[in-house]
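All protein chains of the complex are present and in place, except for one that has been dropped.
Chain nomenclature is as follows: A, B and C, assigned in order of appearance, with residue numbering initiated at 1 for each chain independently.
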Amino acid sequence: MNMYVVVAVAILITMVLALIRALMGPSVYDRVLAVNVFGTKTVLFLSVIAFLYGRPDFLDLALAYALVNMVGILAVLEFVQNRSVKSSEEAADD
Amino acid sequence: MIDLVIDVLSWILLILGGSCVLIGGVGGLRLPNFYTRIHASSLTDTMGNILIFLGLMLQAGFTLATLKLFAVMLFLLLTGPTATYALANAALLSGIKPDTGSTNDDNTEESPK
Amino acid sequence: MIFIFAVFLLSLLVITAIAIVRTNNLFSAVMLTSIFSLLMAANFFILDAADVALTEAAIGAGVTTVIFLCALALTADRAKPNKERRKVAYGAVGILASLMIYATFDKPPLGDPDAPVHQHVAPWYIEKTPEYMDFPNIVTAVLSSFRGYDTLGEVFVVFAACIGVLFILGVPVPGNAKPAPMQQKKGLHHHLIPQVVGRLIIPFIVLFGLYTQFHGEYGPGGGFQAGAIIATGIILYALLEGESKALQAVPRRVLMGMVIGGALLFGGVGVICMLMGGNFLDYSVLAADPVWGRQLGIIIIEAGVGMTVCGALLSIFHAFASRERAS
Partner (left out) sequence: MKLLELLGYFNYWVFAIVLTVGLYAVISKANLIKKLIGLSIFQSAVFLMYITMDKVEGGTAPIIQAGVEDQVFSNPLPQVLILTAIVVGVSTLALGLAMVVRIKESYGTIEENEILDAD
């Protein structure tokens, strides 16, 4: 039994749990939370698989995800914020 | 001898990290409302990251891979909590109240206002 | 063991795809799309396609989500349920799926080394890359030299799509002449934590993009990935500081120059090769030593690809975001 396999299985199970949360909802933010969890789990999974393949030079991929993953979530925050600004302005116009 | 010690250490770290991640996943699924779920998954995420990457670093030895692993860990430690902050803020802005005790199933599929 | 992981991830992929199609909330559909993209990247990686996985990571995690969210902000975030064509659709789709699954049994199974795909030019590429280019990444070699024509075509498609988006969204918003006084409210100014972390991390994103660009001959990477990663970094700046600030940092003229200049650079290298007595995109004539000539040509055209992709993605983002500001 390889130690990488054990961790990879744990990460995969967590991915399934996060996916169930994404499918169940109930609010859209639970889905965003699931996306966030899924993102970090993908980083971990890719790193572990790179070691399992014996090609640690592929850690570039995990690095790319670690850097870029936050952008999507910040975009969600901006989206929600603009919408609340817009709707409050519309309410003031009425 | 030293190889054995390193192997045992990384086994321990990796298994601890794996269980941290797993606990976070279960918490994110089972806890009753949104803010408790975000709490569970973000905290365990950070701990799990540190443990798993330390375990992998021990295996990699003194190579470029260790440096990359360290960078990935560092960036995850920075971006993970930031993303969680942004998410909690977005939820608060759209009117999901952090209530105590009761389950808040009343905001089902409501698109945020 | 790894194949069991693959089956697992592929099953999750199917579940996610069905969930995306079923939901009527477009916002959650977009969120599920980004899970879909993460799963695709993991699958690509397991199937030995590191370069493709890196591309999917660079594009799927940032750019796609941001463009989708901008479009949702401009349109609507809920779809109205309709059940009109459902029966016909189920029928058509069911027949198609069963036909295709029936057809798969004629395909060679996964990993079969005797499959027709592996017989024609691919072994030649693998064999000749060390000799012709003298660098390890075969994908980059095929991308930029052996099949340079394809890549040139793809770069021009990206270019054309970018021009198309600018044409469609460049016209003024109908029936709305009021200036935007709420401009300073844009961005995540009052969120301290994203501000600090973002400022810390943007240089690293751009640096990593440049690393991907210039390390593309030696590891996974190349112009396409680098362009997308750098674009993501600047989009992050736009999210934090407001879109107009990002336009000040990288003005529209510069973006247009990057898009056009990159495409021209790629084509221009081809023409120079012809002028120097070779074929179009035959870089070996660029220097006295053919191997060094090829390496030089590849570095230049990868830079061109990176410029075009980065400029195009950023122009597209600005086209959507400034329309959002104007409306």
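Here are a few things to note about the model shown:
The rule is short, and it goes like this: a contact is a pair of C-beta atoms (placed from the backbone, for glycine too) under 8 Å apart; a residue touches a chain by one contact, two chains touch by 3 or more.
Since the model is a prediction, treat every value here as computed from it, not as a measurement.
The hidden chain, counted over the whole complex, makes contact with A, C.
Those residues of chain C that touch the chain absent from the view are 3, 6-7, 10-11, 13-14, 17-18, 20-21, 26, 29-30, 33, 36-37, 40, 43-44, 47-52, 55-56, 59, 63-64, 67-68, 71-72, 74-76, 79-80, 82, 84-86, 88-90, 92-94, 96-97, 100-101, 104-105, 107-113, 115, 117-118, 121-122, 125-126, 129-130, 136-139, 141-143, 147, 150-151, 154, 157-158, 161-162, 164-165, 168-169, 173-174, 218-220, 222, 224, 227-228, 309, 312-313, 316, 319-320, 323, 327.
Counting over the whole complex, chain A has residues 53, 55, 57-58 touching the chain that is not drawn.
Convention: only the chains that are shown with their structure count from here on.
More inter-chain C-beta contacts link the pair A-B than the other of B-C and A-B.
Chain C has its Cα centroid 28 Å from the Cα centroid of chain B. Across the assembly, chain C contributes residues 25, 27-28, 188, 191, 194, 197-198, 201, 204 that each touch 2 or more other chains. Contact with two or more other chains is made by residues 75, 79, 82, 86, 89, 109, 111-112 of chain B. The part of chain C that touches chain B in the complex is made up of residues 25, 27-28, 77-78, 188, 191, 193-194, 197-198, 200-201, 204. The touching residues of chain C, counted against chain A in their complex, run 1-2, 5, 8-9, 12, 15-16, 19, 25, 27-28, 31-32, 34-35, 38, 41-42, 45-46, 50, 53-54, 57-58, 61-62, 65-66, 69, 72-73, 182, 185-188, 191, 194, 197-198, 201, 204-205, 208, 212, 219-221, 225, 229, 232, 235-236, 239-240, 324.
Per the touch definition, chain A reaches chain B in the complex via residues 3-4, 6-7, 9-11, 13-15, 17-18, 20-21, 25-30, 32-34, 36-37, 39-41, 43-44, 47-48, 51, 56-57, 59-60, 62-63, 66-67, 69-70, 73-74, 76-77, 79-81, 83-84, 87.
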